[in-house]
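Every protein chain except one is present and positioned as in the full complex.
And then chain A:
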Amino acid sequence: MQHLSILPILLPLFTGALLLLPPFSKTLKRQRILSIISALLQVLVGFALVLSVQADGITQYILGNWRPPFGIVLVTDPMSSIMVAVTNFLAFSALCYATGSHDKAGGYFYPLFMFQVMGINGAFLTGDVFNLFVFFEVLLIASYALLVHGGGKQKTQATIHYVVLNLAGSSVFLFGLGILYGTLGTLNIADMAQKVSELDGSVAILAKIGALMLLAVFGLKSAMLPLHFWLPKTYSSASAPVAAIFAVMTKVGIYSILRIHGVVFGDEAGELANIAQSWIWPLALLTITIGTIGALASPSLKLLTANLVVLSAGTLLVCTAIQSEAATSAALYYMIHSTLVAGGMFLLADMISRQRGKAEDRFVVAKKMDNPVFLGIFFAIAAIAVIGMPPFSGFIGKVMVLQSVQSAAEQIWVWPILLLSSLGALIALSRAGTTLFWRHSSGKQTEATQPIHLGEWLGVVLLLSASPLLALFAGPLSELANDAAAFLHDPRLSVEALLTSPLAEGGF
(Lines give C-alpha, C1' and ligand atoms only; values in the text may rest on other atoms or scores of the structure.)
Protein backbone atom coordinates (compact mmCIF):
# COMPACT_ATOMS: atom_id res chain seq x y z
CA MET A 1 0.00 0.00 0.00
CA GLN A 2 1.65 3.20 -1.09
CA HIS A 3 0.23 5.46 1.62
CA LEU A 4 1.26 3.15 4.44
CA SER A 5 4.31 5.18 5.40
CA ILE A 6 2.38 8.34 6.22
CA LEU A 7 -0.27 6.56 8.30
CA PRO A 8 1.80 6.54 11.52
CA ILE A 9 1.65 10.35 11.35
CA LEU A 10 -1.86 10.88 10.02
CA LEU A 11 -3.62 8.36 12.25
CA PRO A 12 -2.69 9.95 15.60
CA LEU A 13 -3.09 13.45 14.10
CA PHE A 14 -6.68 12.86 13.02
CA THR A 15 -7.53 10.89 16.16
CA GLY A 16 -6.18 13.75 18.27
CA ALA A 17 -8.21 16.30 16.34
CA LEU A 18 -11.34 14.13 16.42
CA LEU A 19 -11.05 13.75 20.18
CA LEU A 20 -11.41 17.51 20.53
CA LEU A 21 -14.72 17.56 18.63
CA PRO A 22 -18.23 17.21 20.13
CA PRO A 23 -19.18 13.53 20.14
CA PHE A 24 -15.98 12.77 22.00
CA SER A 25 -14.87 15.95 23.70
CA LYS A 26 -17.24 15.79 26.68
CA THR A 27 -17.31 12.09 27.54
CA LEU A 28 -14.23 10.40 28.87
CA LYS A 29 -15.58 6.96 28.05
CA ARG A 30 -15.91 7.71 24.34
CA GLN A 31 -12.45 9.28 24.34
CA ARG A 32 -11.05 6.10 25.88
CA ILE A 33 -12.70 3.83 23.32
CA LEU A 34 -11.64 5.92 20.33
CA SER A 35 -8.06 6.30 21.59
CA ILE A 36 -7.64 2.59 22.30
CA ILE A 37 -9.05 1.65 18.88
CA SER A 38 -6.80 4.17 17.17
CA ALA A 39 -3.75 3.03 19.16
CA LEU A 40 -4.49 -0.58 18.23
CA LEU A 41 -4.68 0.42 14.57
CA GLN A 42 -1.38 2.25 14.94
CA VAL A 43 0.24 -0.90 16.34
CA LEU A 44 -1.03 -2.84 13.30
CA VAL A 45 0.24 -0.12 10.96
CA GLY A 46 3.63 -0.21 12.70
CA PHE A 47 3.99 -3.97 12.19
CA ALA A 48 2.65 -3.72 8.63
CA LEU A 49 5.33 -1.11 7.95
CA VAL A 50 8.09 -3.43 9.20
CA LEU A 51 6.75 -6.27 7.04
CA SER A 52 6.38 -4.11 3.95
CA VAL A 53 9.94 -2.83 4.26
CA GLN A 54 11.13 -6.43 4.60
CA ALA A 55 9.17 -7.42 1.50
CA ASP A 56 9.60 -4.43 -0.82
CA GLY A 57 12.70 -2.71 0.55
CA ILE A 58 13.05 0.95 1.33
CA THR A 59 10.26 3.25 0.25
CA GLN A 60 10.19 6.97 -0.09
CA TYR A 61 6.95 8.90 0.34
CA ILE A 62 7.15 12.20 -1.48
CA LEU A 63 4.65 14.69 -0.16
CA GLY A 64 3.14 16.90 -2.84
CA ASN A 65 5.32 15.10 -5.42
CA TRP A 66 8.14 17.62 -5.09
CA ARG A 67 11.25 15.86 -6.27
CA PRO A 68 13.85 15.25 -3.58
CA PRO A 69 16.11 16.89 -2.50
CA PHE A 70 13.76 19.88 -2.60
CA GLY A 71 10.46 18.65 -1.22
CA ILE A 72 9.43 16.97 1.98
CA VAL A 73 10.01 13.22 2.06
CA LEU A 74 9.26 10.44 4.48
CA VAL A 75 11.73 7.58 4.33
CA THR A 76 10.73 4.13 5.47
CA ASP A 77 13.80 1.98 5.89
CA PRO A 78 14.25 -1.04 8.21
CA MET A 79 15.51 1.12 11.08
CA SER A 80 12.76 3.73 11.06
CA SER A 81 10.00 1.17 10.56
CA ILE A 82 11.18 -0.86 13.56
CA MET A 83 11.32 2.24 15.75
CA VAL A 84 7.82 3.28 14.67
CA ALA A 85 6.49 -0.18 15.52
CA VAL A 86 8.15 -0.06 18.97
CA THR A 87 6.77 3.43 19.65
CA ASN A 88 3.25 2.45 18.72
CA PHE A 89 3.38 -0.70 20.83
CA LEU A 90 4.64 1.34 23.79
CA ALA A 91 1.94 3.97 23.22
CA PHE A 92 -0.79 1.32 23.13
CA SER A 93 0.38 -0.21 26.41
CA ALA A 94 0.67 3.20 28.08
CA LEU A 95 -2.84 4.12 26.89
CA CYS A 96 -4.23 0.86 28.30
CA TYR A 97 -2.66 1.83 31.60
CA ALA A 98 -4.03 5.38 31.41
CA THR A 99 -7.62 4.12 31.15
CA GLY A 100 -7.33 3.09 34.79
CA SER A 101 -7.39 6.46 36.48
CA HIS A 102 -4.64 8.67 35.12
CA ASP A 103 -6.74 10.16 32.33
CA LYS A 104 -9.08 11.74 34.87
CA ALA A 105 -6.38 13.92 36.41
CA GLY A 106 -7.00 16.74 33.93
CA GLY A 107 -8.54 17.52 30.56
CA TYR A 108 -7.26 16.68 27.08
CA PHE A 109 -5.10 13.73 28.10
CA TYR A 110 -5.87 11.62 25.02
CA PRO A 111 -5.51 14.35 22.37
CA LEU A 112 -2.16 15.39 23.86
CA PHE A 113 -1.03 11.78 23.95
CA MET A 114 -1.96 11.32 20.29
CA PHE A 115 0.00 14.43 19.25
CA GLN A 116 2.95 13.14 21.24
CA VAL A 117 2.88 9.83 19.35
CA MET A 118 2.53 11.70 16.06
CA GLY A 119 5.65 13.77 16.83
CA ILE A 120 7.72 10.72 17.76
CA ASN A 121 6.62 8.73 14.69
CA GLY A 122 7.30 11.72 12.45
CA ALA A 123 10.79 12.21 13.88
CA PHE A 124 11.59 8.58 13.08
CA LEU A 125 10.19 8.67 9.55
CA THR A 126 11.30 12.06 8.23
CA GLY A 127 13.89 12.23 5.49
CA ASP A 128 15.16 15.77 5.97
CA VAL A 129 16.69 17.60 8.87
CA PHE A 130 14.32 20.54 8.97
CA ASN A 131 11.33 18.27 9.37
CA LEU A 132 13.24 16.49 12.07
CA PHE A 133 13.23 19.86 13.84
CA VAL A 134 9.52 20.36 13.19
CA PHE A 135 8.60 16.91 14.53
CA PHE A 136 10.89 17.45 17.51
CA GLU A 137 8.87 20.56 18.30
CA VAL A 138 5.58 18.68 17.87
CA LEU A 139 6.65 15.97 20.27
CA LEU A 140 8.13 18.52 22.66
CA ILE A 141 5.12 20.78 22.92
CA ALA A 142 2.88 17.77 23.52
CA SER A 143 5.34 16.51 26.13
CA TYR A 144 5.37 19.89 27.93
CA ALA A 145 1.61 19.72 28.34
CA LEU A 146 1.63 16.01 29.25
CA LEU A 147 4.34 16.52 31.83
CA VAL A 148 2.40 19.20 33.69
CA HIS A 149 -0.84 17.19 33.24
CA GLY A 150 -2.56 16.62 36.54
CA GLY A 151 -0.87 19.60 38.18
CA GLY A 152 1.02 19.84 41.43
CA LYS A 153 4.04 21.76 42.64
CA GLN A 154 6.58 19.11 41.78
CA LYS A 155 5.36 18.77 38.21
CA THR A 156 5.28 22.53 37.60
CA GLN A 157 8.81 22.93 38.83
CA ALA A 158 10.14 20.02 36.78
CA THR A 159 8.31 21.33 33.71
CA ILE A 160 9.93 24.77 33.95
CA HIS A 161 13.40 23.28 33.81
CA TYR A 162 12.42 20.92 31.04
CA VAL A 163 10.73 23.60 28.91
CA VAL A 164 13.49 26.21 29.26
CA LEU A 165 16.21 23.67 28.49
CA ASN A 166 14.41 22.37 25.44
CA LEU A 167 13.55 25.84 24.11
CA ALA A 168 17.22 26.78 24.35
CA GLY A 169 17.99 23.44 22.68
CA SER A 170 15.61 24.25 19.82
CA SER A 171 17.44 27.54 19.20
CA VAL A 172 20.77 25.71 19.04
CA PHE A 173 19.17 23.16 16.68
CA LEU A 174 18.13 25.98 14.33
CA PHE A 175 21.58 27.61 14.48
CA GLY A 176 23.11 24.25 13.53
CA LEU A 177 20.59 23.80 10.72
CA GLY A 178 21.29 27.30 9.40
CA ILE A 179 25.01 26.64 9.30
CA LEU A 180 24.55 23.29 7.56
CA TYR A 181 22.17 24.76 5.00
CA GLY A 182 24.53 27.67 4.38
CA THR A 183 27.45 25.33 3.72
CA LEU A 184 25.78 22.32 2.08
CA GLY A 185 22.84 23.99 0.37
CA THR A 186 20.49 21.16 1.21
CA LEU A 187 18.67 19.69 4.20
CA ASN A 188 17.67 16.32 2.72
CA ILE A 189 19.62 13.74 4.74
CA ALA A 190 20.54 11.58 1.74
CA ASP A 191 21.60 14.62 -0.28
CA MET A 192 23.62 16.00 2.64
CA ALA A 193 25.49 12.71 2.90
CA GLN A 194 26.52 13.03 -0.75
CA LYS A 195 27.57 16.65 -0.60
CA VAL A 196 29.42 16.64 2.69
CA SER A 197 32.45 14.82 1.27
CA GLU A 198 33.01 17.61 -1.25
CA LEU A 199 33.61 20.25 1.41
CA ASP A 200 37.09 21.47 2.25
CA GLY A 201 38.93 24.31 3.92
CA SER A 202 37.03 26.96 5.83
CA VAL A 203 33.63 25.71 4.65
CA ALA A 204 34.37 22.30 6.13
CA ILE A 205 35.17 23.92 9.48
CA LEU A 206 31.85 25.79 9.39
CA ALA A 207 29.98 22.57 8.59
CA LYS A 208 31.82 20.88 11.46
CA ILE A 209 30.58 23.59 13.85
CA GLY A 210 27.04 23.03 12.60
CA ALA A 211 27.31 19.26 13.00
CA LEU A 212 28.66 19.54 16.53
CA MET A 213 25.90 21.97 17.48
CA LEU A 214 23.41 19.35 16.33
CA LEU A 215 25.28 16.80 18.47
CA ALA A 216 24.73 19.06 21.49
CA VAL A 217 21.00 19.17 20.77
CA PHE A 218 20.67 15.42 20.25
CA GLY A 219 22.80 14.95 23.36
CA LEU A 220 20.31 17.04 25.30
CA LYS A 221 17.43 14.90 24.06
CA SER A 222 19.20 11.62 24.70
CA ALA A 223 20.63 12.63 28.11
CA MET A 224 24.32 12.60 27.20
CA LEU A 225 26.45 13.42 30.20
CA PRO A 226 26.64 17.16 30.84
CA LEU A 227 23.11 17.54 29.47
CA HIS A 228 21.36 14.78 31.42
CA PHE A 229 20.51 16.69 34.62
CA TRP A 230 16.93 17.35 33.60
CA LEU A 231 16.06 13.71 33.08
CA PRO A 232 15.71 12.06 36.52
CA LYS A 233 13.54 14.83 37.91
CA THR A 234 11.38 15.15 34.81
CA TYR A 235 10.75 11.44 34.40
CA SER A 236 10.13 10.75 38.06
CA SER A 237 7.61 13.57 38.46
CA ALA A 238 5.60 12.73 35.32
CA SER A 239 2.50 10.56 35.74
CA ALA A 240 3.04 6.86 34.96
CA PRO A 241 1.70 6.55 31.38
CA VAL A 242 3.46 9.80 30.44
CA ALA A 243 6.76 8.61 31.91
CA ALA A 244 6.30 5.36 29.96
CA ILE A 245 5.94 7.13 26.61
CA PHE A 246 8.84 9.45 27.57
CA ALA A 247 11.00 6.31 27.68
CA VAL A 248 11.13 6.41 23.89
CA MET A 249 12.00 10.12 23.73
CA THR A 250 15.65 9.70 24.72
CA LYS A 251 15.81 7.12 21.94
CA VAL A 252 14.71 9.74 19.42
CA GLY A 253 17.90 11.64 20.26
CA ILE A 254 20.06 8.54 19.84
CA TYR A 255 18.32 7.64 16.59
CA SER A 256 19.07 11.15 15.29
CA ILE A 257 22.74 10.80 16.24
CA LEU A 258 22.85 7.50 14.32
CA ARG A 259 21.19 9.16 11.34
CA ILE A 260 23.10 12.46 11.22
CA HIS A 261 26.47 11.72 12.79
CA GLY A 262 26.56 8.06 11.77
CA VAL A 263 25.45 8.42 8.15
CA VAL A 264 25.88 12.03 7.00
CA PHE A 265 29.10 12.63 8.94
CA GLY A 266 30.08 8.94 8.86
CA ASP A 267 32.97 7.10 7.25
CA GLU A 268 32.41 8.55 3.79
CA ALA A 269 32.32 12.20 4.78
CA GLY A 270 35.84 13.01 3.56
CA GLU A 271 37.40 15.71 5.70
CA LEU A 272 34.50 15.60 8.12
CA ALA A 273 34.43 11.81 8.61
CA ASN A 274 33.44 10.68 12.12
CA ILE A 275 33.80 14.11 13.70
CA ALA A 276 31.35 13.40 16.49
CA GLN A 277 32.75 10.04 17.57
CA SER A 278 35.74 11.45 19.46
CA TRP A 279 33.30 13.51 21.53
CA ILE A 280 30.77 10.75 22.08
CA TRP A 281 33.33 8.21 23.35
CA PRO A 282 34.23 9.79 26.71
CA LEU A 283 30.80 11.32 27.22
CA ALA A 284 29.04 7.98 26.67
CA LEU A 285 31.26 6.17 29.17
CA LEU A 286 30.78 8.97 31.71
CA THR A 287 27.01 8.87 31.13
CA ILE A 288 27.00 5.16 32.04
CA THR A 289 29.04 5.93 35.17
CA ILE A 290 26.80 8.77 36.30
CA GLY A 291 23.68 6.71 35.57
CA THR A 292 25.03 3.91 37.77
CA ILE A 293 25.93 6.28 40.59
CA GLY A 294 22.48 7.88 40.31
CA ALA A 295 20.80 4.47 40.42
CA LEU A 296 22.72 3.50 43.54
CA ALA A 297 21.81 6.77 45.24
CA SER A 298 18.11 6.84 44.29
CA PRO A 299 15.70 7.10 47.22
CA SER A 300 12.60 6.00 45.28
CA LEU A 301 11.67 3.52 42.56
CA LYS A 302 10.70 6.16 40.01
CA LEU A 303 14.00 7.99 40.41
CA LEU A 304 15.82 4.66 40.21
CA THR A 305 14.06 3.84 36.93
CA ALA A 306 14.85 7.32 35.57
CA ASN A 307 18.53 6.83 36.38
CA LEU A 308 18.43 3.43 34.68
CA VAL A 309 17.14 5.26 31.58
CA VAL A 310 20.28 7.44 31.75
CA LEU A 311 22.35 4.27 32.05
CA SER A 312 20.75 2.70 28.99
CA ALA A 313 21.19 5.97 27.06
CA GLY A 314 24.90 5.78 27.86
CA THR A 315 25.08 2.18 26.64
CA LEU A 316 23.41 3.16 23.38
CA LEU A 317 25.74 6.15 22.97
CA VAL A 318 28.71 3.77 23.25
CA CYS A 319 27.24 1.87 20.29
CA THR A 320 26.94 5.07 18.25
CA ALA A 321 30.55 5.90 19.09
CA ILE A 322 31.87 2.52 17.90
CA GLN A 323 30.32 3.28 14.51
CA SER A 324 30.33 -0.20 12.99
CA GLU A 325 27.63 -2.38 11.55
CA ALA A 326 27.66 -4.78 14.48
CA ALA A 327 27.41 -1.91 16.95
CA THR A 328 24.46 -0.32 15.18
CA SER A 329 22.68 -3.64 15.06
CA ALA A 330 23.36 -4.14 18.78
CA ALA A 331 22.13 -0.61 19.44
CA LEU A 332 18.88 -1.31 17.66
CA TYR A 333 18.20 -4.51 19.60
CA TYR A 334 19.14 -2.88 22.89
CA MET A 335 17.04 0.18 22.03
CA ILE A 336 13.90 -1.95 21.54
CA HIS A 337 14.56 -3.83 24.77
CA SER A 338 15.37 -0.83 26.95
CA THR A 339 12.47 1.28 25.67
CA LEU A 340 9.85 -1.35 26.41
CA VAL A 341 11.29 -2.49 29.72
CA ALA A 342 11.82 1.07 31.00
CA GLY A 343 8.23 1.90 30.05
CA GLY A 344 7.05 -1.20 31.94
CA MET A 345 9.16 -0.25 34.96
CA PHE A 346 7.57 3.20 35.15
CA LEU A 347 4.07 1.69 35.08
CA LEU A 348 5.04 -0.89 37.69
CA ALA A 349 6.53 1.80 39.94
CA ASP A 350 3.20 3.62 39.87
CA MET A 351 1.26 0.46 40.77
CA ILE A 352 3.60 -0.28 43.66
CA SER A 353 3.50 3.30 44.90
CA ARG A 354 -0.30 3.30 44.97
CA GLN A 355 -0.45 0.21 47.16
CA ARG A 356 1.96 1.45 49.79
CA GLY A 357 -0.03 4.31 51.23
CA LYS A 358 1.92 7.36 52.28
CA ALA A 359 5.32 5.76 51.71
CA GLU A 360 4.58 5.67 47.97
CA ASP A 361 7.56 4.32 46.05
CA ARG A 362 10.22 5.48 48.49
CA PHE A 363 12.54 2.80 49.86
CA VAL A 364 11.25 2.85 53.44
CA VAL A 365 9.36 0.40 55.61
CA ALA A 366 5.66 0.67 54.80
CA LYS A 367 2.43 -1.25 54.89
CA LYS A 368 2.08 -4.52 53.03
CA MET A 369 0.88 -4.38 49.45
CA ASP A 370 -2.43 -5.87 48.37
CA ASN A 371 -1.03 -7.86 45.45
CA PRO A 372 2.55 -8.61 46.53
CA VAL A 373 2.79 -11.84 44.52
CA PHE A 374 1.96 -10.47 41.07
CA LEU A 375 3.78 -7.21 41.57
CA GLY A 376 6.77 -9.09 42.93
CA ILE A 377 6.92 -11.39 39.91
CA PHE A 378 6.62 -8.46 37.53
CA PHE A 379 9.30 -6.55 39.41
CA ALA A 380 11.62 -9.55 39.25
CA ILE A 381 11.10 -9.92 35.49
CA ALA A 382 11.69 -6.21 34.89
CA ALA A 383 14.74 -6.15 37.17
CA ILE A 384 16.36 -9.20 35.55
CA ALA A 385 15.76 -7.69 32.11
CA VAL A 386 17.18 -4.28 33.06
CA ILE A 387 20.27 -5.69 34.79
CA GLY A 388 21.04 -7.89 31.82
CA MET A 389 20.94 -11.32 33.42
CA PRO A 390 19.80 -14.38 31.47
CA PRO A 391 17.25 -15.52 30.38
CA PHE A 392 15.65 -12.24 29.27
CA SER A 393 16.36 -9.71 26.52
CA GLY A 394 18.69 -7.49 28.54
CA PHE A 395 21.26 -10.27 28.59
CA ILE A 396 21.20 -10.74 24.82
CA GLY A 397 21.28 -6.98 24.25
CA LYS A 398 24.28 -6.48 26.51
CA VAL A 399 26.15 -9.44 24.97
CA MET A 400 25.56 -7.96 21.51
CA VAL A 401 26.89 -4.60 22.69
CA LEU A 402 29.94 -6.18 24.32
CA GLN A 403 30.67 -8.27 21.23
CA SER A 404 30.47 -5.28 18.93
CA VAL A 405 33.46 -3.67 20.65
CA GLN A 406 36.25 -4.81 18.37
CA SER A 407 39.66 -3.34 19.17
CA ALA A 408 41.47 -4.14 22.42
CA ALA A 409 41.93 -0.46 23.29
CA GLU A 410 38.19 0.05 23.19
CA GLN A 411 37.47 -3.18 25.09
CA ILE A 412 39.65 -2.05 28.01
CA TRP A 413 37.38 0.96 28.46
CA VAL A 414 33.96 -0.36 27.54
CA TRP A 415 33.86 -3.84 29.09
CA PRO A 416 34.69 -2.96 32.70
CA ILE A 417 32.44 0.10 32.75
CA LEU A 418 29.51 -1.69 31.16
CA LEU A 419 29.84 -4.77 33.37
CA LEU A 420 30.32 -2.72 36.53
CA SER A 421 27.24 -0.69 35.62
CA SER A 422 25.28 -3.95 35.42
CA LEU A 423 26.59 -4.85 38.85
CA GLY A 424 25.52 -1.41 40.10
CA ALA A 425 22.06 -1.90 38.67
CA LEU A 426 21.91 -5.37 40.28
CA ILE A 427 22.77 -3.92 43.71
CA ALA A 428 20.36 -0.98 43.37
CA LEU A 429 17.47 -3.12 42.15
CA SER A 430 17.91 -5.93 44.69
CA ARG A 431 18.06 -3.36 47.49
CA ALA A 432 14.92 -1.75 46.09
CA GLY A 433 13.11 -5.09 45.76
CA THR A 434 13.94 -6.30 49.27
CA THR A 435 12.76 -3.05 50.84
CA LEU A 436 9.63 -2.76 48.76
CA PHE A 437 8.43 -6.34 49.05
CA TRP A 438 9.88 -7.90 52.18
CA ARG A 439 10.13 -5.16 54.77
CA HIS A 440 6.76 -3.96 55.91
CA SER A 441 5.37 -2.60 59.12
CA SER A 442 3.43 -5.06 61.27
CA GLY A 443 0.58 -2.67 62.09
CA LYS A 444 -2.89 -3.30 60.72
CA GLN A 445 -3.86 -1.77 57.41
CA THR A 446 -5.93 1.30 58.00
CA GLU A 447 -6.47 3.01 54.68
CA ALA A 448 -8.09 1.24 51.76
CA THR A 449 -6.09 1.36 48.55
CA GLN A 450 -7.49 1.88 45.13
CA PRO A 451 -7.71 -1.53 43.41
CA ILE A 452 -5.72 -2.03 40.22
CA HIS A 453 -7.79 -1.66 37.11
CA LEU A 454 -7.85 -4.32 34.38
CA GLY A 455 -6.40 -1.92 31.78
CA GLU A 456 -3.51 -1.21 34.09
CA TRP A 457 -2.65 -4.89 34.45
CA LEU A 458 -2.87 -5.23 30.68
CA GLY A 459 -0.48 -2.31 30.07
CA VAL A 460 2.18 -3.69 32.39
CA VAL A 461 1.80 -7.28 31.17
CA LEU A 462 2.12 -6.19 27.53
CA LEU A 463 5.32 -4.23 28.15
CA LEU A 464 6.98 -6.76 30.44
CA SER A 465 6.06 -9.76 28.28
CA ALA A 466 8.02 -8.03 25.53
CA SER A 467 11.26 -8.89 27.29
CA PRO A 468 10.88 -12.71 27.29
CA LEU A 469 9.47 -12.48 23.77
CA LEU A 470 12.44 -10.43 22.59
CA ALA A 471 14.70 -13.13 24.03
CA LEU A 472 12.64 -15.95 22.51
CA PHE A 473 12.65 -14.39 19.03
CA ALA A 474 16.18 -13.03 19.35
CA GLY A 475 17.25 -14.89 16.19
CA PRO A 476 14.88 -13.31 13.66
CA LEU A 477 15.02 -10.00 15.51
CA SER A 478 18.78 -9.74 15.42
CA GLU A 479 18.66 -10.61 11.72
CA LEU A 480 16.23 -7.74 11.28
CA ALA A 481 18.57 -5.48 13.25
CA ASN A 482 21.53 -6.65 11.15
CA ASP A 483 19.60 -5.79 7.99
CA ALA A 484 18.78 -2.34 9.32
CA ALA A 485 22.39 -1.71 10.34
CA ALA A 486 23.78 -2.97 7.03
CA PHE A 487 21.41 -0.67 5.25
CA LEU A 488 22.37 2.33 7.35
CA HIS A 489 26.10 1.76 6.87
CA ASP A 490 26.03 1.15 3.15
CA PRO A 491 25.85 4.54 1.47
CA ARG A 492 25.12 2.87 -1.85
CA LEU A 493 21.87 1.60 -0.44
CA SER A 494 20.88 4.39 1.88
CA VAL A 495 21.88 7.45 -0.12
CA GLU A 496 22.03 6.80 -3.81
CA ALA A 497 18.89 4.71 -3.88
CA LEU A 498 16.95 7.60 -2.44
CA LEU A 499 18.16 10.26 -4.83
CA THR A 500 18.22 8.33 -8.07
CA SER A 501 15.23 6.03 -7.69
CA PRO A 502 12.38 6.60 -10.12
CA LEU A 503 9.68 8.64 -8.46
CA ALA A 504 6.92 6.70 -6.81
CA GLU A 505 3.45 8.04 -7.34
CA GLY A 506 3.13 9.41 -3.85
CA GLY A 507 1.51 12.41 -2.29
CA PHE A 508 -1.94 13.80 -2.40
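By definition in this document, a contact is a pair of C-beta atoms (placed from the backbone, for glycine too) under 8 Å apart; a residue touches a chain by one contact, two chains touch by 3 or more; residues count from 1.
Note that in this section contacts and distances are computed from a predicted model.
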| item | value |
| --- | --- |
| Chain left out of the displayed complex - its UniProt protein name, from "Na+/H+ antiporter subunit C", "Isoquinoline 1-oxidoreductase, alpha subunit", "Sugar transporter" or "HAD-IIIC family phosphatase" | "Na+/H+ antiporter subunit C" |
| Selected residue (touches chain absent from view) among A:Ile160, A:Ala297, A:Leu420 or A:Leu472 | A:Ile160 |
| From A:Tyr108, A:Phe175 or A:Trp413, residue that would touch the chain that is not displayed | A:Phe175 |
| Listed residues A:Phe47, A:Tyr108, A:Phe130 or A:Trp413, member touching the removed chain | A:Phe130 |
| Sites on chain A contacted by the missing partner chain, in the whole complex | 130, 134, 137, 141, 144, 148, 151-153, 156-157, 159-161, 163-164, 167-168, 170-171, 174-175, 177-179, 181-182, 187 |
